[in-house]
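A short write-up of the structure that comes next.
All protein chains but one are shown in place.
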Amino acid sequence: MSNDVLVLAERVGKQITDSTYELLGKARELADAWGGRAEVALFGPSEGAEQLGGADAVICIDHPALSDYVPEAYETALLHVLTQRAPRLLLLSNATVGLDLGAALSVRWDAPLAAYAVDLAVDGDALVATTQILGGKILAEVELGGSRAIATVVGGSLPPMTPAGSAEVVTLAPPAELDSSRMSVLQVFEPSGGDVDITAADMLVSIGRGIGSQDNLELAEELAQALGAPVSASRPIIDAGWMPKTRQVGKSGLKVKPKAYLAFGISGAPEHLEGMRSAELIIACNTDAKAPIFDVAHYGTTVDLFDLMPALAEKVKG
Amino acid sequence: MSLAAVLAESVTRPVFQDIGWLGKTTFYVVSTLAILVFAWGWWRRAAKYRRGRPAGRAGVLRAGLFGRPFAGVRRREDRSSVAAVAANSSIIRRDRGTGIAHLLIFWGFLTAFMATVILTVDYDIVRHLSRLITGHEASFFHGPFFLVYTFVVDTMGVALLAGLVYMGVRRGLRRPGQLDYTRAEQPEGGYSRGRLVAGDWVFLGLLLGILVTAYLLTGLRVLSQDLPWFTVFSPFGRLVADGLAGLGMTPAAAASVHTVVWWVHAALALGFVAYIPFSKAMHILIDGVNLLAHDRSATRRLPAPAPQKAGYSEIGDFTWKELLDLDACTKCGRCHDVCPARTAGAPLSPRDLILDLRQWVDTSAGGITLLDRETRTDATGPLSPNGHSGIAGRVVSARTLWSCTTCMHCVEVCPVGIEHVPTIVQLRRRLVDEGTMDPTLQTALQNLATQGNSFGKSARMRARWTRELETPIKDARKEPVKYLWFVGDYASFDDRLKVNSQTLARILAQAGVDFGILYEDEWNAGNDVRRVGEEGLYEMLAEHNIEVMRNAQFEEIFTTDPHSLNTLRNEYPERGAAYKVWHYTELLAHLIESGAIPVRPLGYKVTYHDPCYLARYNGVVEAPRRILAALGCELVEMGRNRADTFCCGAGGGRIWMDDSFLTERPSENRIREAVQLDVDNFIVSCPKDVTMYGDAVKTTGHEDRLRVRDITLLVSEAMVGPVDPPGALVRATA
Partner (left out) sequence: MRIVVLMKAVPDLVEEIELTPEGNDIDREFLKFVLNEWDDQALEEALLVKEASGGEVVAVGLAGDADIDQSLYTAVAKGADSAVKVIGEATQTHERAALLAAYLRENPADLVLTGVQAPDDLDGQLAPMLAAHLGLPHVSVVVAVAVGEGAVVVRQEFAGGRSQEVSVKTPAVIGVQAARQTPRYAPISRIRQVMQSGALPEVAVAAEASGSGLRVRRMYEPEKTSHAHMLTGSADEVAEKIIELIRARGLVKG
């Protein structure tokens, strides 16, 4: 049994994703605790390996079938790495790639899997994962027994690691199975224009009647742009025709579940709450300390939104 | 001539004056033809009605004809009667001028018609029969009978004329908005209702033409007979004769013109007879029947879906009454005028709905209206081909059907007893079956199916609002109570309304009322679910509630929600749960008046909004007003009050649907009406109203001028005696 921790690197274009660094940070921590190595598997053209300093090794496999993310090819390649390197733990993102590969490898590599993990820790001999189930209503602490394990980690729950230095690059020969594929990518779509889908956003800057007038919308847009989040709104803003219906949160609008919902000048009427109460983090700004929005918000402030929004925008822009 | 001559029965008038045998023969042939066309037209219509399902209206018809002679004459009642039809009460009730004009036309026309019948009986039956039997031609059309006849016909003709002129002026010059036939829903390919307008004028014109030629005929005849004395019995005919004479017409000239006018009159009259079943004129025959078969409680207590069917999709699904409804509409526009959906800019107008369905049914059944139809360049809406893909969503668009708040105002004001709402619901049932609905409505229905409430909250949270009460509310499932309080979804789950429910509980407890609730076993009563058209879900909810109520011990029910009240009071009995059901305002009024709740005067200036389901559906209008009076509040009524109240827009499941496409929400329209009154409180007695109007005062910017308050809060404020300081009964919520 090795004490290594393996992370599967994900790339958007040539850029290694944030979630990879989050996983790598944890891999480093656990590997250090076990006295093993933190390794990263990188498939396709090996560019990006240089961004992975901080890992002990980058395991590369290149093959035409791996030039795009093809679930089947990645699974084959990753299983190959797992059998070759025999790590103690495989860390995957709990997003598309992890959802494709984690559970399949749990069967094929015969290792227990902890899905929706928000944290992992070593407790004596055991590896303990904290996972978030039932829509975040329950946290479960699970012990991953045996000599190998897999965890898929929810993005944003771990601090990302800042890469430093450079890692050893190990290139493995592609396994033969990669030549026979039952799957192929036909087309890749980049996010397009049109109106944003507020239900798909990770963060929303949401405004209510407290914004006062249409002219003040600029404040919200500026902040939203700085944060890279779309603007959503309560119904009165949509009614007034200041924003399109596609931005309305609530009973007669859309239900959203972002990772963070920033509410400015929204009182928190039940019809509105219905649409956003399951956001993971709700921060509300309302000058009325008794506004019902504070009953569902995790954090609140009674600072005037006209002061807070510009201050935030400025700080984000740095 | 002397009285003796009269008594000698020599005064009469010739029936076919100067019409030779050829003329007579022609006349009889043409009359027969006209009557045949008339009969054929009605036979076609009757065949159409016979395609409809039984409507279960035999009892209603019987009662209307024989049972309650004066039902509906003075006051709107669920049912009508011959007397009410004869008195035109349903037309006069909401528009005196037009109603009286119609009454004049109604009786004027009936008199003219009867006059013709009498003449026919005398001339074509009595005369021939007597000749066959006795060998002599007998006639009763002379002497005193003739004089009375002449007088009545002559004066009633003027009544008819007056009515027609009034209507013509109204339609042509005054042009009230309700006679504007612009559609509420504008079809993409355009449309024209020019032929509808033409139909109206042809109808009016024909009647006028017949009448004018009739007077002209009398005048000419009188003149041609050299003005015999007894023609004073037709004073207006005589007037015409005098006029003609004044213009220099000689008796001989009159005699020759008479023949021409006679033919014109005959042609118009016979043409009209043939025209009736193919035009607006059919309402003459249909509407009396439709009123007698009308049952307003069919809206309150919706009919079941057609057997083996989920809603209407073809002509055979309609009941004969519903098919008759379609033909009965006179396009008076009253429903169009009051409809909150139409007012709000929704594509629904109850008038258009009826007209579209009429035209489609007519066309599908063979196309038998001549003028009175809409024209379009494409085969959409009422011109849709008769196919299997149904009516809902095609003849009447889904959006239109979903716009109805089931406020019942159309049924209330329709002078001819049309029942729009049941038809709308039957068509919605079809939409529900096809799954054509707003996503928000779908979510609400799914929530109702899994948790028994539309909020998507756990059923177990239903009684959570009671937790903060010092004295727990009795559990009617476990101990006997006098009143079962059916709280309803909004009053139970909406955080803003918690206070109202808690306050009511506190008031009742202080007044010593023995009441309990069903806790998590109360499910949505289903009133709006049923009106949405989700009959299966309604059944499920009702069955559950009835089962629970059977196992609970109570004597009577009161509800917070007027919608629940409606179904509990009117629809649950059919399912075997017949209880006395009160609204909480009725209970409060009783408690205040009996002294159980001592109150002090508040002196507010308020207005009161009647909820549709309380006032219009169930006639509860006085209890809340009695409370307000007892509380010493000055009540300033809005123009639209009591049975004529304006809908808040939430009913019929609309509260679960998107309303962003409306140009002005009905609730905002209502608030604008109320702010005109210069009152400071807008009092409501329905939980949904608190949310709807609370929202509307904000969106219209009248938040600081008008407070929207449930009547419960006023009562609580006015309570005297051992009043606990506010909050004392509310446990600290640390």
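Residue numbering begins at 1 within each chain, and the chains themselves are lettered A and B in the order written.
Keep this in mind: a residue touches a chain if its C-beta (ideal position, glycine included) is under 8 Å from a C-beta of that chain, and two chains touch if they have at least 3 such contacts.
Remember, it's a predicted structure, so these values are computed and weren't measured experimentally.
**Q** In the full complex, which of A:E29, A:E271 or A:D304 touches the chain missing from this view?
**A** A:D304
**Q** If I consider the whole complex, including the chain that's not displayed, which of A:V122, A:A140 or A:A173 touches that chain?
**A** A:A140
**Q** Taking the entire complex into account, which one of B:S256, B:S458 or B:Q676 touches the absent chain?
**A** B:S458
**Q** May I ask you to list the residues on subunit B that touch the chain which is not drawn?
**A** 310, 432-433, 435, 437, 439, 442, 445-446, 449-451, 456-458, 460, 534-537, 539-540
**Q** Tell me where the left-out chain touches subunit A, residue by residue.
**A** Touch with the absent chain occurs at residues 12, 18, 22, 68-72, 95-96, 99-108, 111-116, 128, 131-146, 152, 155-157, 159-160, 182-192, 197, 200, 202-203, 227-229, 259-260, 262, 280-284, 289, 293-304, 307-308, 311-312, 314-316, 318.
The working rule: only the chains that are shown with their structure count from here on.
**Q** Can you work out the whole-Å distance between the CA centroids of subunit A and subunit B?
**A** 59
**Q** Which part of subunit B faces subunit A closely enough to touch in the complex?
**A** It is residues 440, 455-456, 494-496, 657-660, 695, 698-699 of subunit B that touch subunit A.
**Q** Taking the complex as given, what residues does subunit A use to touch subunit B?
**A** 209, 235-236, 238-239, 245, 248, 251-252, 269-270, 274, 292
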